[in-house]
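Some chains omitted; the rest stay in position.
To keep things simple, chains are lettered A and B as they appear, and every chain counts its residues starting from 1.
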Amino acid sequence: MHEPNILESNVRSYSRSFPEKFNKAYGAKLYAANGKAYIDFLSGAGALNYGHNNPILKKSLLEYIKNDGVTHSLDMSTSAKDNFIKIFNDFILAPRNMKYRLQFTGPTGTNAVEAAIKTAMLATGRSRMFSFTNSFHGMTLGSLQLTANKYYRDGLKLSNSFNTFMPYDGYINNSIGYLEKLLQDPASGVDIPAGIIVETIQGEGGVNTASKEWLQALQQLCKKHGILFIIDDIQVGCGRTGTFFSFEDYKLDPDIIVLSKSLSGYGLPMAIVLLKEQHDIWEPGQHNGTFRGNNLAFITASQAINTYWKTSDFELETKNKSIFFFRAINEVIQTLNLQELISVKGRGMIAGLSFKFENLANEVSKEAFLRGLIIETCGPKNNVLKLLPPINTANTLLAQGCEILSESIKAVLMKNNVRKIA
Amino acid sequence: MHEPNILESNVRSYSRSFPEKFNKAYGAKLYAANGKAYIDFLSGAGALNYGHNNPILKKSLLEYIKNDGVTHSLDMSTSAKDNFIKIFNDFILAPRNMKYRLQFTGPTGTNAVEAAIKTAMLATGRSRMFSFTNSFHGMTLGSLQLTANKYYRDGLKLSNSFNTFMPYDGYINNSIGYLEKLLQDPASGVDIPAGIIVETIQGEGGVNTASKEWLQALQQLCKKHGILFIIDDIQVGCGRTGTFFSFEDYKLDPDIIVLSKSLSGYGLPMAIVLLKEQHDIWEPGQHNGTFRGNNLAFITASQAINTYWKTSDFELETKNKSIFFFRAINEVIQTLNLQELISVKGRGMIAGLSFKFENLANEVSKEAFLRGLIIETCGPKNNVLKLLPPINTANTLLAQGCEILSESIKAVLMKNNVRKIA
């Protein structure tokens, strides 16, 4: 087993979960230095929707570098950036009848979330935010206030000064009704926030999906109270659910959308905030950063859109693949007769297997890794296996992954005598 | 003049200061789409110490991409990462007798600063920080609290909840004495902080340099009170001052060092926190992030160290170049007989020209751009021209840049009849 470098901080995590030194990657596979191949159902936590080192994107990238295209230019205009803006508008925004300005922030999701928080505060003149139970929005101190899991805050003596956590869809009965009551009651103690930020599917939180109706009601509540409705589409945007944005089928019209992870399509750091023109209250450079224009990412992001999003083919393909994927997952569970032990969540190409008993999910993840499948756990108690393969993974490989999953579950159940427990 | 894309948020800034669409870059030069060449005395605000698209680094990068080396892998172990850690330790840390753990954070300076803040708080159990007047540490809400210029906070109704600004070297007489008095007095109102973060040269703040004695006294004060001494070497580390770290000649032993900008050597997003083993209190994944392992950056960063830092040649070269550079700058001022109007600050390959009257620096920057030189302003009132060429810029090009600078100053003075004003 590969030992992570002793000089790396204790904060390292995936190198512990998947103790192997990798040196090559292609499509839905990662290859260890020792030659062993792994099917990747993690996909860089959603950063590799089109697979590792996608050959079409790679070609454009190599060419650009070879020709000494501008690599770093702060936020100056470059051909790469101008082209990206044009392509993003022409093939993503315009066809969906969406009108947004693009804000290029530091190239990480958390940085874009921070910009979204500031935008909401500056645009409304208010000072508070709502996020939801089991949400994840990042690790910098602003985003961290929006992130629910106390694991990330433990030991930090920082007061949660501007955010209030509200119950997500299904957390209590009629959570929107509760929010509405709080906002209408001048003595609820809860001030009307600048913005409400929500994930349509809570990836880290346990693959919890919000319903169309709930999201629509949330948006309506925002509009009514002049609250900026912010969708954090970092993990499930860029095609993960089938459509480019995760909420396209829900007729939502968010004030702000945050994208990152798979935006560059090649795993390169990139993040943007989409904001309505009327909320674009920024002064020049008021939210700056050295890497807010990653030109290499612009090149691959443009190529990704050109390749996958000019027509609806890819979208249809993904929707079909999703059906295949969930059928395969459900088959695993039914064949093993585990419907009482494991429930399936998710949509599109993100699936969650929620285990009734704690620890099992972690053990399955370990077993699967030994068998050549990379798959991580999530949820407040890490009892949910999160399946996140590249969205263009071949069905045969999806099936193969599910087969390994099945065997791993069997092995873990046997080891734990779970039948008897259950 | 190039108009920045109307779809980009108002927050865009350098595309306003330097209204041109760039499409190629090489060494100390940026090339516009229209073919015009510019000498780059901005260097990505310090992210391009070895020049644009450095050919040696480029070669390694192309090869790695071509061979499908892992591009994105969260914080898993990869050959690229392991190799970087080894090279960084062998050629940067070990020869300087420095022992630090490496924390890979989201690949931006501000993210690394946020990690440093958290480390200080977790390691000491305390909840407050000190930063300094005119400091700049980033834009996410934690780093923003450490950043002095109110421009970045204007309109945000956020209380500055954990940071106190202290006077930087020269801001008042005996600022260390004042700090010491505050820390020793149980009724000063000022609690002993978890950490003190300082730039040895305040880049954004106006090219203010702290003296060796002041920094040593600050470190001593930190040690005495169990405060983590944190050096933000983002802008002036990685060789900018001649040595790899900006404080090497000062016999300092910081608890935490933050690096980013030129770390990858190629303008690729990358950031690390160096921390002493005893402060490495992190739980696995407690500060996570999708792009905390940018393998392409590991490749170029390793190559940069291999190329420039294995021997002391580059360091010596830079020191000589610095002498040439400052001589050229001083010549400009003396020739124009402007010693009363402009004072020169800085060391190594960062220089600041501080103008007695506001606005002049901005006008000179604009004039210089028209004449083919990219140079930005800094300082609380933007009255300091900051000269930040790639540190390996040829002397002839440095001279050429200074020549343009001279002409630009002349033009602006003439336009403003400054002789008469002064």
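As a convention for this text, a contact is a pair of C-beta atoms (placed from the backbone, for glycine too) under 8 Å apart; a residue touches a chain by one contact, two chains touch by 3 or more.
Note that the structure is predicted; figures quoted are calculated from it, not measured.
J.: Shown here are 2 copies; how many are in the complete complex?
T.: For the whole complex in this structure, the answer is 4 copies.
The definition used in the following text is that only the chains that are shown with their structure count from here on.
J.: Rotation angle for the CA superposition of chain A on chain B, to the nearest 5°?
T.: To bring chain A onto chain B, one rotates by 180 degrees.
J.: Centre to centre, by mean C-alpha position, how many angstrom separate chain A and chain B?
T.: About 31 Å, centre to centre.
J.: Mind listing the chain B positions that touch chain A in their complex?
T.: The touching residues are 2, 4-5, 7-16, 18-26, 30, 33, 42, 44-48, 52-53, 58, 61-62, 65-82, 85-86, 89, 100-104, 106-111, 114-115, 117-118, 121-122, 125-127, 138-143, 145, 151-152, 154-159, 161-162, 234, 260-261, 266-269, 273, 275, 280-291, 294, 296.
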